[in-house]
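All protein chains of the complex are present and in place, except for one that has been dropped.
The letters A, B, C, D, E, F, G, H, I, J and K name the chains in turn, as written, and every chain counts its residues from 1.
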Amino acid sequence: MKILVLNGPNLNLLGSRQPDIYGATTLAEIEASTAEVARALALETEWRQSNHEGELVDLIHATRDGTGGIVMNAGAYTHTSVALRDAVAAVGTPVVEVHMSNIHAREEFRHVSLLAPAAIGQIVGFGPASYALGLRAIATHLTGRL
Amino acid sequence: MKILVLNGPNLNLLGSRQPDIYGATTLAEIEASTAEVARALALETEWRQSNHEGELVDLIHATRDGTGGIVMNAGAYTHTSVALRDAVAAVGTPVVEVHMSNIHAREEFRHVSLLAPAAIGQIVGFGPASYALGLRAIATHLTGRL
Amino acid sequence: MKILVLNGPNLNLLGSRQPDIYGATTLAEIEASTAEVARALALETEWRQSNHEGELVDLIHATRDGTGGIVMNAGAYTHTSVALRDAVAAVGTPVVEVHMSNIHAREEFRHVSLLAPAAIGQIVGFGPASYALGLRAIATHLTGRL
Amino acid sequence: MKILVLNGPNLNLLGSRQPDIYGATTLAEIEASTAEVARALALETEWRQSNHEGELVDLIHATRDGTGGIVMNAGAYTHTSVALRDAVAAVGTPVVEVHMSNIHAREEFRHVSLLAPAAIGQIVGFGPASYALGLRAIATHLTGRL
Amino acid sequence: MKILVLNGPNLNLLGSRQPDIYGATTLAEIEASTAEVARALALETEWRQSNHEGELVDLIHATRDGTGGIVMNAGAYTHTSVALRDAVAAVGTPVVEVHMSNIHAREEFRHVSLLAPAAIGQIVGFGPASYALGLRAIATHLTGRL
Amino acid sequence: MKILVLNGPNLNLLGSRQPDIYGATTLAEIEASTAEVARALALETEWRQSNHEGELVDLIHATRDGTGGIVMNAGAYTHTSVALRDAVAAVGTPVVEVHMSNIHAREEFRHVSLLAPAAIGQIVGFGPASYALGLRAIATHLTGRL
Amino acid sequence: MKILVLNGPNLNLLGSRQPDIYGATTLAEIEASTAEVARALALETEWRQSNHEGELVDLIHATRDGTGGIVMNAGAYTHTSVALRDAVAAVGTPVVEVHMSNIHAREEFRHVSLLAPAAIGQIVGFGPASYALGLRAIATHLTGRL
Amino acid sequence: MKILVLNGPNLNLLGSRQPDIYGATTLAEIEASTAEVARALALETEWRQSNHEGELVDLIHATRDGTGGIVMNAGAYTHTSVALRDAVAAVGTPVVEVHMSNIHAREEFRHVSLLAPAAIGQIVGFGPASYALGLRAIATHLTGRL
Amino acid sequence: MKILVLNGPNLNLLGSRQPDIYGATTLAEIEASTAEVARALALETEWRQSNHEGELVDLIHATRDGTGGIVMNAGAYTHTSVALRDAVAAVGTPVVEVHMSNIHAREEFRHVSLLAPAAIGQIVGFGPASYALGLRAIATHLTGRL
Amino acid sequence: MKILVLNGPNLNLLGSRQPDIYGATTLAEIEASTAEVARALALETEWRQSNHEGELVDLIHATRDGTGGIVMNAGAYTHTSVALRDAVAAVGTPVVEVHMSNIHAREEFRHVSLLAPAAIGQIVGFGPASYALGLRAIATHLTGRL
Amino acid sequence: MKILVLNGPNLNLLGSRQPDIYGATTLAEIEASTAEVARALALETEWRQSNHEGELVDLIHATRDGTGGIVMNAGAYTHTSVALRDAVAAVGTPVVEVHMSNIHAREEFRHVSLLAPAAIGQIVGFGPASYALGLRAIATHLTGRL
Partner (left out) sequence: MKILVLNGPNLNLLGSRQPDIYGATTLAEIEASTAEVARALALETEWRQSNHEGELVDLIHATRDGTGGIVMNAGAYTHTSVALRDAVAAVGTPVVEVHMSNIHAREEFRHVSLLAPAAIGQIVGFGPASYALGLRAIATHLTGRL
């Protein structure tokens, strides 16, 4: 089963970006450390990142090729993009929304996710582990196994 | 490591309560099905449920006995209880907030969690699997292992 | 047919509590004066009062024993308790919400009832008679007779 | 004792109007089925309906002829008419506000009644029975008998 | 003259709870250090604490036994409990609301006290001394002496 | 230790100003009746009043001469003056905010104090005794003695 | 010069309507007592009253017959009628808005006048004298004489 | 197929009413110029205008005589009338809402249409052509032909 | 009878200040042109202007010398000064609030007057004539003569 | 005359995207079915779609090549893009905004169009026919012919 | 060309006032360090500071003596003073608003400047350099030279 792990704006700077909030691990390191979890779940993951809202919409659309699910950290677009929400609703691919930081303990505008109502669920606040938990969540959703 | 799995009001009715929203599984069945995950994570879990806000506060306080963490579905009190939020902040025991339904796809008053800023993170929308994911999240938080 | 007449916080002080708003009749006197209406409607009523939100939730849950309906004056919890609303939605027992004072002619925070969307209907402002009207309303709901 | 049963806009279409919300009973049928309750309460009822806010104001004014009370379903004007509220306050005739549907379980703008603070009380959500309950409420208000 | 010093949720953890906000003094130590002030004012104090909203309501009700006043730190319930406010209004016992931290310098939801309009007055921000000032305030209220 | 007792607009009219709200005692009488408390606390008090926001700012600035603290009833400026709040923050002199009336039981715009977050604490609602309590509060703050 | 004095809903009940707010003078008595002022200003006045929003719109439209101005007390429609505002803007006849009671000292919804931005000005709070002042205002507007 | 073209308050003044906003064409001239479009669409149109909300409700009710659709410019009532919205929902006749001016480029209170959710759709801003487009829209809705 | 005509900030610049809004007449010219009206009403007027909020408070206080009333254009302080409102309430001298421009047709923050609830009434929008109307209003208030 | 028919995010998925809301017709099919209307209006249409906000801005800019008008369905960007609104205002090309679904009968955030104030007008809710109506509207705007 | 550099409340305390926000430089030191920039721009500057809103209004009025412009740091009055805004609009002297701290990164009430709409522009956040930049901005505005 192929899973798209989709990352939004500024996540390419993980590791150097505000490390007090986002930690010192790069996105590539997160991908590497999560690989074992993916294997255990028999998931093939494709990691993509873009700073462009339109490109993220395109990548969501492309999951109609049979991709089984999306683990999505939309970054800043979480709070401003109706286009991404509509894209998720349009393709029907199940989406698990993840965030590394606890968005509810930050500025008020980060408390609201426009994406969340179109996703299956949300995993927030566990740093790099949010991705691993996201993969487990999508796997459970697809297979029914905890 | 002992983990308290704490459940708030009306969760004792899981299985019969609005099954279109909460599913047909009882809380006992969720506990049973989650047992294997707990064992694999070397977690000893104690499941408690109460409809009384004060009793939930008391149970959070009791985790100062060395309980390593709390997986907490505060149910309706999620949206109204400052007392539970203060209790979490007071004891310092790490808390993972979980919800079975996707609260962001329901009535607007359910979108806001007063608890969330005091918790490590939040897992929302995966039905019974939210508990298993919550246990994994607390285990990762305590051990650093994904 | 058994009906639970459920009373929330501070209603045990009826008679002495702010008599300009709530009148000089005690809850026991209301129960007594309503008895004839109950008999005429062939309803067996059980009157309960608690200042504890959790206990009120428990009492609502207990109506799954075959109680036919609830006439409920949730007092102050009307305006703050999602737990009671969820309890009503969870058990499926039909609920008629009653208030003695006209909550719409008082402070603004009393104008909103969190319970009302989960109840069949609401009867507001008729003093002790709100209970008798509530019994009639539940009887009509259950029997179809005016 | 004469009671005016006053009905606002679109209530002349009861029976065919959105039957999932308002039921299949016409206003004339409600009047007929409520007649017995009125007789039992020794009330003479006059049923009026108008789609015109000004006419409803005129009809409220006319109750200064000695009409003992008003059971009033102001329909859509409930939520928008200060004129009706002022009319009720101006004439001093006691008013019981009734609604067939549970306005608190519908669109948010229907949750607020501009009339309610000027009425004795409100009866909401019992379908055609709201009228019978309204008559009982006005009778109790006038006679002191439950 | 007997005075109830009533403490709400999480105040049993004073001393260990968020000491940067609430200080390192326990509730028992505050009671002890305040004893001299009480004696000087000829007040007999009874200190109670509960995490249960309903129990706090019950304790307020119990002051109808002739207790002269209440010094009340309702903790988190300050901001959410209409039941406590109604209890204060119902019993008529004079209440001085106290808070140890300056609630106006904290999160916005702590700026509003639902209790305050029903109390005589409010003393906010003086740490353990808020209790001593509260006793002096109630004494002045009862005796007219500064 | 010198303490400035600073009074804002319209407090020069105490005694004749809305006596139902503010009582019949003049500011000079309050100063006189509080003198004994000040002596007992070994505080030298200087009482000032001005209707001019700028003059109040100047007087706060002047406390950098070694004045130990301010007991401040900013009157109407409490609710509108950022300048006074900034003055308090600028000089660092500890300030206890006092009000004679219970501002939380009056018009909604009086519920918010712009000053409060810059003060140590707030004493509200005890009539002339608010000043005496304010002096005790500042003394405790400066000496650590209850 | 002909002036329309236009009165909205419930003003036909002046004299008996809430005399604590509106006084004990009837609309006819106000017309009579204002006659001398009108004569002194060389104004011919036509007094009209209607409870019907549409009729008030019609009467405003009719001023295109050469009526020089309108003194208008729109009553409750002041706060709810965009139609009246648009009518005023459509005909171009100068309008002086008057109210007998001080609408700013009453319920909050009465503080806003939808009409005011389309009128020349507003006269509020002087009881029957508001009409005389309104006539003087329209006369000054038309003649330039104070 | 008969279509009602229904016009609300102040539209009888088109041509002379604020021509910078509404143009210099009268309603009769719009009817005349639209006649050809109606013929081409095989629609029989009946043009009605009223300044009375209640009469507009009555006219909507009357379309239950087999009228195929309504093109409706509710004027000022667009923004204030729940009664018209309920009338549209009650009769089931398809409604196309039209406005001559671009309501979204005017005062904020004109941006919201209470009618729109009950209509098929909305055509806004094209001057007299809004009516012709409205007829085309209703024709397409009824026939499926563009 | 002596009347204070009190003018707030920037009104000393009348004549040159934004003449499209405030006209080309100076405050002295308004005083002169209003003199005859004052004489006819047997009022002795004292015209004062200040840009200082505190000075305006002082001047209001000074009317306790037997001044019969105040005609007050508080300018910008209308919208921001609780101190002026409290001063008016404190002295009890009757106040007629006047504005030259139609504040309801300008920026939204000018629509609200903090003063209005403490005044007898308000006269808005008649340019220099607002002062003459204000004098007439205060004269009527004091003498009962139109 | 060349007209750009510009489509925003997710409209490339028309036909498969949430067919209960958007229907089963693809964008290409809509273009084809609208061709005849375009021909009849002597309009040359160029249909473009992009999921990229910046690309849509670029395409609007490109209409300065002499394109006569734009029929624009901005999809999700309707509700979030100031950039598109500014682009429309910057180029001066007349724009008709169209939507297939009735945005006023959907989620509240879809009720507001940031684009609308910069467009000539808006056509909402007619499914594929919204495009044909949009072409007619732009043609009328450019030629004056209905 | 003479420029008034006008400073509002608490700016006389620069250097000692909250140095983490405002730095350790006094206002006199800023004036000195800015002198060279002023000379280079051929501007004669007059530096004034007042804690009195009315005095600031007076100083703005005084610029009608031929002062070419104002660089104005209104301090706390920025957020509360309509009087200053009206003064700026009244005199017509061009004003550049400056702030030393980044008001947008502080408390929410500091984000809004009532002055800004009446000024040419705003310079925010550059510490003492905000004054030098302000002088350059006013010079460019007056001379057209960068």
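Keep this in mind: a contact is a pair of C-beta atoms (placed from the backbone, for glycine too) under 8 Å apart; a residue touches a chain by one contact, two chains touch by 3 or more.
Small disclaimer: the values here were computed from a predicted structure and weren't measured.
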item: Touch criterion as defined above, residue of A:M1, A:A76 or A:A105 at the omitted chain; value: A:A76
item: Given J:A83, J:A105 or J:L142, the one touching the chain that is not displayed; value: J:A83
item: Absent chain, residues of chain A that touch it; value: 8-10, 12-13, 16-18, 50-55, 75-77, 79-80, 109-110
item: Chain K residues that touch the omitted chain in the full complex; value: 33-34, 36-37, 102, 104-105, 111-113, 116-117, 119-126, 128-130, 132-133, 136-137, 140-141, 146
item: Positions on chain J contacted by the hidden chain, ascending; value: 52-55, 57-58, 61, 80-83, 85-87, 89-91, 114
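Everything below uses one rule, namely that only the chains that are shown with their structure count from here on.
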item: Where chain A and chain H overlap in contact partners, by chain label; value: J
item: Chain D against chain C, contact positions shared by both copies (same if over half, else different); value: same
item: Selected pair, out of G-I, C-D or I-K, that shares over half of its residue contact pairs with A-J; value: I-K
item: Separation of chain H from chain I, taking each centre as the mean of its C-alpha atoms, in whole Å; value: 47
item: Gap in Å, rounded to a whole number, between the CA centres of chain F and chain E; value: 23
item: Chain E, residues touching no fewer than two other chains; value: 52-55, 80
item: All pairs of touching chains, each written as two labels joined by a dash; value: A-B, A-J, B-C, B-E, C-D, C-E, D-G, D-H, E-F, F-I, F-K, G-H, G-I, H-J, I-K
